[in-house]
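One structure below.
A single protein chain has been removed from this complex, and every other one stays in its place.
Just so it is clear, A and B label the chains in written order, and each chain counts residues from 1 on its own.
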Amino acid sequence: MTAGTAGTAGTAGTAARPDTAGAAGDEGREMHALVERLYPLCRSITGDGVRRTLDIVGESIPLRVREVPTGTPVLDWTVPKEWNIRDAYVKDASGRRVVDFAASNLHVVGYSVPVSATMTLAELRPHLHTLPGQPGLVPYRTSYYAETWGFCLAENTLAALPEGRYEVRIDATLADGHLTYGEHVVPGRTSEEVLVSCHVCHPSLANDNLAGIAVATRLARRLAGTDPHYTYRFLFAPGTIGAITWLALNRERAGLIRHGLVLACAGDRGHLTYKRSRRGDAAVDRAAAHVLRASGRPHEIVDFSPYGYDERQFCSPGFDLPVGCLTRTPYAGYPEYHTSADDPGFVTPEAMTDTLEACWEITRVLEGDRRHLNLSPYGEPQLGRRGLYGSLGGRSDTKQAQMAMLWVLNLSDGDHGLLDVAERSGLPFHVVADAARDLRAAGLLKELG
Amino acid sequence: MTAGTAGTAGTAGTAARPDTAGAAGDEGREMHALVERLYPLCRSITGDGVRRTLDIVGESIPLRVREVPTGTPVLDWTVPKEWNIRDAYVKDASGRRVVDFAASNLHVVGYSVPVSATMTLAELRPHLHTLPGQPGLVPYRTSYYAETWGFCLAENTLAALPEGRYEVRIDATLADGHLTYGEHVVPGRTSEEVLVSCHVCHPSLANDNLAGIAVATRLARRLAGTDPHYTYRFLFAPGTIGAITWLALNRERAGLIRHGLVLACAGDRGHLTYKRSRRGDAAVDRAAAHVLRASGRPHEIVDFSPYGYDERQFCSPGFDLPVGCLTRTPYAGYPEYHTSADDPGFVTPEAMTDTLEACWEITRVLEGDRRHLNLSPYGEPQLGRRGLYGSLGGRSDTKQAQMAMLWVLNLSDGDHGLLDVAERSGLPFHVVADAARDLRAAGLLKELG
Partner (left out) sequence: MTAGTAGTAGTAGTAARPDTAGAAGDEGREMHALVERLYPLCRSITGDGVRRTLDIVGESIPLRVREVPTGTPVLDWTVPKEWNIRDAYVKDASGRRVVDFAASNLHVVGYSVPVSATMTLAELRPHLHTLPGQPGLVPYRTSYYAETWGFCLAENTLAALPEGRYEVRIDATLADGHLTYGEHVVPGRTSEEVLVSCHVCHPSLANDNLAGIAVATRLARRLAGTDPHYTYRFLFAPGTIGAITWLALNRERAGLIRHGLVLACAGDRGHLTYKRSRRGDAAVDRAAAHVLRASGRPHEIVDFSPYGYDERQFCSPGFDLPVGCLTRTPYAGYPEYHTSADDPGFVTPEAMTDTLEACWEITRVLEGDRRHLNLSPYGEPQLGRRGLYGSLGGRSDTKQAQMAMLWVLNLSDGDHGLLDVAERSGLPFHVVADAARDLRAAGLLKELG
């Protein structure tokens, strides 16, 4: 199986990619290659698909993989049985596989129990899931916590099935085992953490969430060796139960999380969407809003709601962590969502690069957002004497950099950080941060704790 | 005199009513019948018109009627003399009644002192009040605190009066007596009160305020036997001096008022208008805004101002009670205001039913707006295991009820009530309240004090 083979009507093919990959550069190409490589694996909330995914991510960044046994109590939940699948099909009377797991892992309802039977189409039908409104696409369905089995197929395929008897087989195991997740840590100068989390439980769906995995992996590589202020923790875990398991096993550590981002739907052609944390005004909320606004990107910022990705868990009231969610088009906001059309052709190197860049800029703001004290707060200090200011007065075209210095000096009373300065001044954060650096160098500014 | 006889050009006649009463149902028909029955009575701030009005209301709901003697000091005021009128007219030289109290009680300026004299039209003219801009209508005028007398008539009538001598007679008494008001109480499980107040001092004016009286009466009947959390106090009192008298005699009780609504102009065909309390963000302000917004009704919400109905008194700074005012078209906002055109044809069963429904929904929010504690606040509790959540995952069409559960769980940290949840989630209050009920039943939620 190659990337794109599950692609059907309604999505642009992968053919378009080479033309635009140049603009995205090496990082974009590498991220897309990772998506294509991970795409065929049959991931679920447990099982070898997750393990193989973490193995491949681990080739780019070192991962600490954790195996949590079935039955372990995790917050209000229990780690479920482990599910693995080898093969599955529906054969017609002639022995032809009319629905075939080998063609696409979406064809089997996730966590289906084993079945091996022959039945009429009428008996089979309650186990068949289609999208009547998108008759060419295979839907994605799971049933983690209610033991059942089923197949997903295109409505067109179903419509063409004649009455008669069908051989139905799902060669899967649902048995005690483990839940698997991986962590990568970029150590910082402090134990305060930035969490970057993405789910690794969806099978052949590219935007949801192989693109998120790819962007997170690449972001970790960018941070390597930058000696950051914060410790960056990258969490690759199955959705919901994975985040819950991590939180259950890391209650103390969760208290160290100062900022966090959940990454999902990171590769489609839509614009970026940032969903605020439950707090609504956390530093990461303000940093993301600033980055998106200051960059001039079309974007959307939406309020928190307790539905979506694992921000649901991180923002549950007991934890209430300052974790937002960055996506391009949000879940269920595109027709390809949770269908076979969310294939590698649906995500682009350019889009993933853009998402990566936004993440990077957000980390730049978080890293650089310090409070300072103006050491010469009475009147303006004489910048010209220190070579910080054009010496020929009377001109009205004061430069952005000089405005940034004046703003940093004016607001550095101990109550405002550099992000405050950027927001109030309307200047890009990096200009403000550069001004603060120059003012520190000139002895006019002191960084606070 | 029958309802509508004072009706003149510019208002729809009562003939249109039967066609639409069906949509309003029994409650609408009963409210309109009450308006028609109360309409002919000559009410003022004191006197037998108020007593007769309270008698009639008392046929529907038990009233405790209070008589407060003339001269009683009430806050900064004094209960005035009681005014009663038997007859009044202006007769022309031929003995014909050209202005006749028997035709409409609006023809006499309220609180007119007795007069019996013959005078020229020129001498009479300073005592005649018309509406030159609405020449067919009789205005409503009073002079409670400056002893004088006068007649109100249509400009057209005045224009047709020939010069000559006129016999003028007002057979009224202004003497020591009482101010009368009535109260109806629906006892609640707590002594905390919800006040519903309407004025009963206007003579033949249907929207201002017979419709308010009718809606309040009906709301009281709806609440009967509901075993509410709050004690509901319905006050039927003359405007200004009645509210002031009640406040003077109930200073302690006023401290028990947690929420309140002044009802006026409750029956015209315009949309609902809610005027906020002086506080601006009282629970009743938020409840009314939620009900009006969530219902999809066209409506308007306006800020408090110290003019209008008895919210002026309840929201005076010494009391500062959380009392808003619900009307349809506000006072002076319709041309029929304070004229003979505000007759029973001007108010409809449908409009009164709609006002009643809004009042009812507001009480539902006030009754149900409790704070809860999520008993499983770390991560989401597993709703599926408890039968609270669809078990087949992967679908994007999460139902409103499930969203409500997630919102209630997420915000039930002790700081947020269910109205907070409804406001932040954008879900209707009753959906949120139902979700809380189900979560309580499942042991996931505990109601706080």
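Everything that follows uses one rule, which is that contacts are C-beta pairs under 8 Å (C-beta built on N, C-alpha and C of every residue); 3 or more make two chains touch, one makes a residue touch a chain.
As the structure is a computational prediction, the values presented were derived from the model and not from experiment.
In the complete complex, the residue from B:154, B:186, B:244 or B:383 that touches the missing chain is B:244.
The chain that is not drawn here is touched, among residues A:73, A:95 or A:379, by A:379.
Only one of the listed residues, B:315, B:362 or B:444, touches the absent chain: B:315. Touching the missing chain, out of B:142, B:180 or B:410, is residue B:142.
Contact between chain A and the absent chain runs through residues 374, 376-382, 384-385, 391-396, 398, 403, 406-407, 409-413, 424-425. Mapped onto chain B, the footprint of the missing chain covers residues 75-77, 110, 139-146, 240, 243-244, 247-248, 251, 278, 305-307, 312-313, 315-320, 331-332, 337-338.
In this text, only the chains that are shown with their structure count from here on.
When the CA atoms of chain A are superposed on chain B, the rotation angle comes to 120 degrees, reported as a multiple of 5.
Averaging Cα coordinates per chain places chain A and chain B 55 Å apart.
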